[in-house]
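Sharing a structure below in structure tokens format, with a few things to ask.
The complex is shown incomplete by one protein chain, all other protein chains being positioned as in the whole.
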Amino acid sequence: MPVKKKTLRLNMLAMFIAIILLQTSIPLIGYIPIGPLEITIIPMTVVVATVLLGTVDGAIIGGVWGFTTFVRAFVWPTSPLAAIVFVNPLISVIPRIMIGVVAGVAYTYLRKHLKSQAASISISAVLGSLTNTILVLGLIYLFYKAKAPQLYQINIKELLPYLLGVVGTNGVPEAIFSGIVTPLIAIPVKKIFDRTNH
Amino acid sequence: MKDIIQIKNITFNYPDQPLLFDQLSIDVHEGEWTALIGQNGSGKSTLARLIDGLIVLKSGQIVVDGLIVNDDNIFDIRNKIGIVFQNPEDQFVGATVEDDVAFGLENRQMPREEMHKVVESSLKEVGMWEFRDRIPANLSGGQKQRVAIAGIVALSPKIIILDEATSMLDPRGRQEILDLVTKIKQENNLTVISITHDIDEAATADRVIVVNKGTIVEEDKPDNIFGDIRKLESIGLSAPFTSQLIMALEKRGIDSSSQYLNDKRLIAWIKQLVSNK
Amino acid sequence: MDQTISFKQVTHTYQANTPFSQDALDLVSLTIPAHSFTAIIGHTGSGKSTLVQHINALLKPTSGEIDVYGRTIIPTTTNKNLKELRKHVGMVFQFPEKQLFEESVIKDIMFGPKNYGASEADAEKDAEDAMQLVGLDESLRDKSPFDLSGGQMRRVAIAGVLAMKPEILILDEPTAGLDPRGHKEIMDLAQELHDHRGLTIILVTHQMDDVVDYASDVIVMDRGKIVKHGKPSDIFSDPKWVYQMHLDLPSSAEFATRLVKAGIHLKQTPLTIEKLADEIAELIKWEAHT
Partner (left out) sequence: MSNFLFGRYLPGNSWVHRMSPQSKLMLCFFFVIVIFFANNVWTYATLSLLLIVVVLMSGVSIGYFLKGIRPLIWLIIFTVLLQILFSSGGHVYWHFGPFSVSDLSLINGGFIFVRFLLIIMISTVLTLTTTPLAIADGVQTVLKPLKKFHFPVDTLALMLSIALRFVPTLMDEMETILNAQRSRGVDFGSGSLRHRIQAAVPLLVPLFTGAINHAENLSTAMEARGFTDSEHRSKYRVYKWQTKDTISWGVFLLVGILVLFLRNN
């Protein structure tokens, strides 16, 4: 890789990390509260990073979000869910990495088979967002079924439906939201990116 | 006088865009302050990037201090040139002032003890040593540009390029940066190229090159260039204050017979008129 | 209705633990009449931006009261009541091109009017008018704003504010980073809006030449207080005081002080080149007669 591309990639990743850090600490650009639930718009940032920089870098940005979620679950949990669930690094990190992977693979495939860039981005975003939700749910279920040691022991049998309910009801609007909004953001941003990246 | 930079018949364009330079040639004399003026989009900043090998030429050749700019020489050439860019925010790499000055030294793998000495002396040179712990968010634009200059001084280059370095500063910050560069130029016998659309910045130069649409329109001493207000305005630039005043006086029947005077000489001339007549 | 912008004992304190805590307002009272062209000057951190952001309630006062053309903002004013006010107060931020986001120039300019409830057709009409006003060619209409030059992008952003047909226009260093031609074009636009469309213009600037060339009134701020409010000639008549405020003189006044230092005494401090030339010419001719 030429030096120029390498430096630019380093800085692009740095900027996306900075944006993720901002989004996790400023609700207005990271979370949209709806009633007692909140929809996070961070998966969209991961998908935008994936569309611009490729699958690997998308996965890295997803991983950074996951790691931030993990650390935050200890230092400054946003919800009881976070304090109970995301203190497990496998649950907080892996699903986030997979957003980038799934969205990246989907986008690469769709770009070849679909005419519309917007549709490709939209579908990739929906898939990426759902990946996150499904993996978080699946892993919670797996870990608590297996009775893995927990930081805050709670009788999970009773609580499990509640946990699944919360994550599920968040996940569906989140996916719809990602599908609608991600192309609106990714397309103009990609235009700027392609211009600087000649 | 030796030509420290020779630009020979260069041609360049960005992908999918018309030619920016077509067979352009410029020489920069060692130890001089050369101002490159032209309106936004005239290709001035591209020239700085070409000289430093940050973008690659289509054809032609650039020689910096005896070295041809190409992939093999690029790091030797970057050791000879320091660039202060337009946006103070976008060249501040380090998390604090001292980390930023150290960045270029770290790239050159300077041993740590030496690095600490150089960082200290460079920051003292630009008057920012007391600010060494500050993060960029707590500095003004002018202060950030000072730090950028310290980062350059630390590498003791032979050439400083000011690439619109003062255009985002307020008038006071602008003057302070120009004074600082003037001081550093004198102390270290540097060559300065200032790329600017600020005529007052260009007026302090030894030589002015006017660029418009990728070609040289004029190349001369400031005195000979700044007399012609209409010509400057026709390419989107304004005339220096003194030229405007001389023209206003001409309208009132006071003829200077000289086209351009810098402010000191203009004051002297007015004084002479007032007291002699 | 009262056609003025007035501040009554307005104080604004940022959260004490932010680094910007000095950039606040301290019992500011002032009146800016409608249809004036007022420049606000003061060194960095003197409170200029804080002051103007109160005019369209992006910031609310910690105490005191602001009255904008009969609409009152007090500390307890809720966001619900602000939309109507903001519609009438256009605000062009520094480097406004950074706020562009739509897929086409026309859509970006229509964004404001649509937010304020204009129909698609009305918004489009207003946007087209605004494009013409700022001198954007019609052919750029459906282009992506991100394909334009920096100067054109800035016009699109300004058009986006003008399309809302504000009565008051706040310009925060609108010419930063522009070359002399771009600078003059934007300032001439401000003058046109003031002279022929009756807008009240509030200009935040560091360029003292623009202050004397365009503004009718000047407000000088220092450490969150208004230290002077008057005509440009009142403000710049005392060079020593101007320097104390960490401000510059207009070029002509600055040159005049240097003439004085060289022993050439002018009758008054000239603010423009024409005035300066008049004074010098008079002096030379007077000397010539004696």
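Going by the order they are written in, the chains are A, B and C; count residues from 1 in each one.
We adopt the following convention: a contact is a pair of C-beta atoms (placed from the backbone, for glycine too) under 8 Å apart; a residue touches a chain by one contact, two chains touch by 3 or more.
These numbers were taken from a predicted model, which means no experiment stands behind them.
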item: Which displayed chains the hidden chain touches across the whole complex; value: A, B, C
item: Touch with the omitted chain, as defined above, among B:Asn79, B:Ser140, B:Asn212 or B:Asn262; value: B:Asn79
item: Contact with the hidden chain (one of B:Asn9, B:Asn107 or B:Ser156); value: B:Asn107
item: Where the unshown chain meets chain B, residue by residue; value: 49, 52, 54, 75, 78-79, 81-83, 85, 87, 89-96, 98-99, 102-112, 115-116, 119, 135-137, 151, 155
item: Touch list for chain C against the chain that is not drawn; value: 17, 53, 56, 58, 79, 83, 86-87, 89-91, 93-94, 96, 98-101, 111-112, 115-116, 146, 160-161, 164
item: Where the unshown chain meets chain A, residue by residue; value: 3-4, 6-8, 10-19, 21-22, 25-29, 32, 34, 39, 41, 44-45, 48, 72, 74-77, 79-80, 83-84, 149, 151-155, 158-159, 173, 177, 180-181, 184-185, 188-189, 192-193, 196-197
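The definition used in the following text is that only the chains that are shown with their structure count from here on.
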item: Chain pair with more C-beta contacts, A-C versus B-C; value: B-C
item: For chain A paired with chain C, centre-to-centre distance based on mean C-alpha positions, whole Å; value: 42
item: Chain centre separation in whole Å, for chain C relative to chain B (CA means); value: 30
item: Sites on chain C at which at least two other chains make contact; value: none
item: Contacts with 2+ other chains: residues of chain A; value: none
item: Residue numbers on chain C that touch chain B, as the complex places them; value: 19, 43-44, 149-151, 176-182, 184, 206-208, 246, 248, 251-252, 255, 258-259, 262-264, 273-274, 276-278, 280-281, 283-284, 287-288
item: Touching residues on chain B, where the partner in the complex is chain C; value: 39-41, 86, 137-138, 140, 167-168, 170-172, 197, 199, 236-238, 241, 244-245, 248-249, 251-254, 263, 267-268, 270-271, 273-275, 277
item: Chain C residues touching chain A - in the complex, by the definition given at the top; value: 101-103, 144, 146-147
